[in-house]
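One chain of protein is taken out of this complex; the other chains stay put.
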Amino acid sequence: MKTIKIMTIFLGIVVLSCTNVKSTWAEKPTNIVFLTWKPNQPEVWDTVIENFHQKNPDIHIKVQVGPHSSTQYHAIVAQRLKNMDKSVDVFFMDVIWPPEFANAGWALDLSSKFSVEEQNKFLSGPITANTYQGKIYGVPCYLGAGLFYYREDLLKKYHFKPPTLWKEMLKQGEVILKGENEQGLHIYSGQFKQYEGLVCNMMEFIWSNGGAVIEQKTGKVLLNDPTVVKSLEFVRDKIIARAAPRGVINYEEPESLDLFIQGKTIFHRNWPYAWAVANDQKKSKIAGKVGVGIIPAFQGHNSASTLGGWQFGINNYSMHAQKAWRFVQFMTSHETQKILALDAGLAPTRRSVYQDPEVQEKRPHLNAFLPAFKNTRPRPLSPVYPMISQELQRFFSHAITESGSDISEMAAASSARIEKFFALGAMIPK
Amino acid sequence: MGKLPNKILFILGVFLAAAFSLAPFLWFVSAAFKDQTQITAIPPEWLPSFSVEAFSSTVTQHGIFHYLWNSVIVAGGATLVTIILGALAGYALARLSRGWAQITLMGILACAMFPQIAIVGPVWRFLKFMGWLNTYQGLILPYVALTLPLAIWILAVFFREMPEELESAALVDGCTRLGSLVRVIIPLSAPGLFTAAILTFIYAWNEFFLALLIMTDPARQTMPVGIALFQGEHTIPWGEIAAASLITTAPLIFMVLLFQRRIVTGLSAGAIKG
Partner (left out) sequence: MIRKDQHLYLALLLPAIIVLLLFIAAPIINSFFLSFHRIIIGLPQLKTPFVALDNYLQLLKDPIARHSFFITIIFVALTTFFELLIGLFLALLIHHRFPGRGALRACVLIPWAIPTVVSAQMWRYLFNDAYGVINYMIFGANTNSYIPWLALPTTALSSIIVADIWKTSSFAALLILAGLQVIPEELYQAAKVDGAIVWQRFRHITWPLIRPALLIALLFRTIDAFRVFDLAFVMTQGGPADATNVLQLYGYKKMFVEGWMGYGSAVSVCIFIIVLVIAVAYVKMVGRRLLEANV
């Protein structure tokens, strides 16, 4: 039995590799290597890339994949770029990377290819994030922003409007919990594990209290600011182990979303992709009962969403920059973004896609996202962002995990470390 | 075995040991045969519904056999090379004068003590220099290097135990030194070779961090990398992870079942006689 299996696999591989060889021999197209992470809907991406091949027979795209976690994937991309590896042409880039990649000379300056006029056809948030010292280094593929999901059916049942204040959310939640009296039901779930997502979540709490972590202009670290400390105390005392189960301290997106689609939380913070999952009849118990809006704020302050999303960058050392650019152009065209929006549920970065009648008809919720998209704010833009992020993760995780801890004392230590990182950045000769 | 209470205690011990070793894994892989609601059910559903959905999607959607094949090549290749190099070096060390052998062996063992994370960067650069990223040899050779110290040690101790007279007899019969190694020493040290081979194979089959960095081409990725990439941003696909885990682990379990006696005797016959 075993031998038969092995032989079949072997045969399969031989056949596969033969067909590959054939096609390359026939046309001799240029190989463009695209480094990305393993997508959730590989079939959609395969179709898009196949479309590209049809229109560009002189180019063959070879996809290479890394892990899904932004931090782990960053390690793989950085490993190749820092060693001036020519074998990668195009790479997928998280919204927080362009300053680092630009400063290190890894990402190709696209200013000559990606005109300002063309840039204006994109939403402004991701364009700003891809710009470093006046030059642009990436083309936004899809947009991420913190969104506030809620159970429309439950809110209706108790005659509530979607909350605009954090306090209001807690109050509504208490009433609903009492009314439903269901074991295991919680008010809120988000991402609070010590990883990049924690920074995204905590930023929203801080911004919506009128605070900020870093003053972008002066580089002053504001962790010890009362607005910051207060919002952290709110999360520690009112959210963790109260509104949300204590387990969220080890939750990333999948775990927290799982809780929501199992019908075990009323409110949920996540990225745009969660909409499609929550409304998927096969996966979700709450399909059709989901509402979405902007993240609540504290009294007297405005809501804010962390800017997320992914871009295409071109390797500075690529031998085929021109062809790579054609691929990037295709991948960020109206048609491709439309397919990604329709079939993969990704939020487009091109304004025109939102006006597309077919998109409006099949993905009406995308326009419901727009208010949140207008509220997006970037995480600190800095070439040393990975260091800042590690320190922020450490600080936030300590602050929300240890009840009764002295947040401002930790804030002082963390601020000092982050300021040291900034000092490093300032040492760059201009 | 003594008196009755002793016997009962012993049986209890056996039961405990089996439960300790097997229960967690059995529970986990049972998720592979369940549907999503069963997987997260409280109270747990002890009997799976034997749905094959998870398996079919790991095979069709994630192409698991493809990863498996790469693992077979990489682990098999690494084992073969390690055993050959390890046997040659082990033999030399066993016959070398004691002082030199000790020093060399200490040096080799010290190599095994360096944190792997730190050697990954330079190894990666060397592989890039050779153009071996995303190739089988690019993963096989680092694995050989990482498993050689233990293999050499086991084999050196094993060979040292071989009476030199056997070898002398072969030499008298007209064998060369290498010939006697291949025809006399190696067959007699089968258990030691076997132990070293299994240790190497298991290591290479399970290694994950190097593979993640070196193999970004999906056509070359090994099983542990495949599992690591399973984690999507959607719900955690426990069923599929469990199915893939079972498929990865099955060959090793099969090997262990088949060769458990040899693993044990191989280790005790040579290396670890303290």
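By letter and in written order, the chains are A and B; residue numbering begins at 1 in each of them.
By definition in this document, a contact is a pair of C-beta atoms (placed from the backbone, for glycine too) under 8 Å apart; a residue touches a chain by one contact, two chains touch by 3 or more.
Predicted model only: the values in this text are computed from it and were never measured.
Engineer: Among B:Ala17, B:Val52 or B:Ala190, which residue is in contact with the omitted chain in the full complex?
Structural biologist: Candidates B:Ala17, B:Val52 or B:Ala190; residue touching the omitted chain: B:Ala17.
Engineer: Using the document's definition of touch, tell me which of A:Gly66, A:Gly190 or A:Pro386 contacts the absent chain.
Structural biologist: Residue touching the chain left out of view: A:Pro386.
Engineer: Kindly note down the residues of chain A that lie in touch with the hidden chain.
Structural biologist: 71, 74-75, 78-79, 82, 100, 103-105, 183-184, 193-195, 245-250, 259, 264, 383-384, 386-387, 390, 393-394, 397-398, 401-402, 413, 424-425, 427-429
Engineer: In terms of residues, what is the contact footprint of the unshown chain on chain B?
Structural biologist: 1-2, 6, 10, 13-14, 17-18, 20-22, 24-25, 27-28, 31, 39-44, 85-86, 88-89, 91-93, 95-98, 101-102, 104-106, 108-123, 126, 141-142, 144-146, 148-149, 152-153, 156-158, 160-161, 164, 167-168, 171, 177, 202, 205-206, 208-209, 223-224, 227-228, 238, 241-242, 245, 248-249, 252-253, 255-257, 260-261, 263-265, 267-268, 270-274
The definition used in the following text is that only the chains that are shown with their structure count from here on.
Engineer: Compute the distance, rounded to whole Å, between the mean C-alpha positions of chain A and chain B.
Structural biologist: Whole-Å distance between the two chain centres: 37.
Engineer: Any idea which chain A residues touch chain B in the complex?
Structural biologist: Within the complex, chain A touches chain B at residues 6, 9-10, 13, 35, 37-38, 40, 42, 62-69, 72, 75-76, 79, 83, 85, 87, 253-255, 257-258, 261-262, 271, 273, 277, 283.
Engineer: Which of the residues in chain B come into contact with chain A in the complex?
Structural biologist: Interface residues on chain B, with respect to chain A: 36, 40, 61, 65-66, 68-69, 72, 121, 124-125, 128, 133-134, 212-213, 216-218, 221, 228-229, 231-236.
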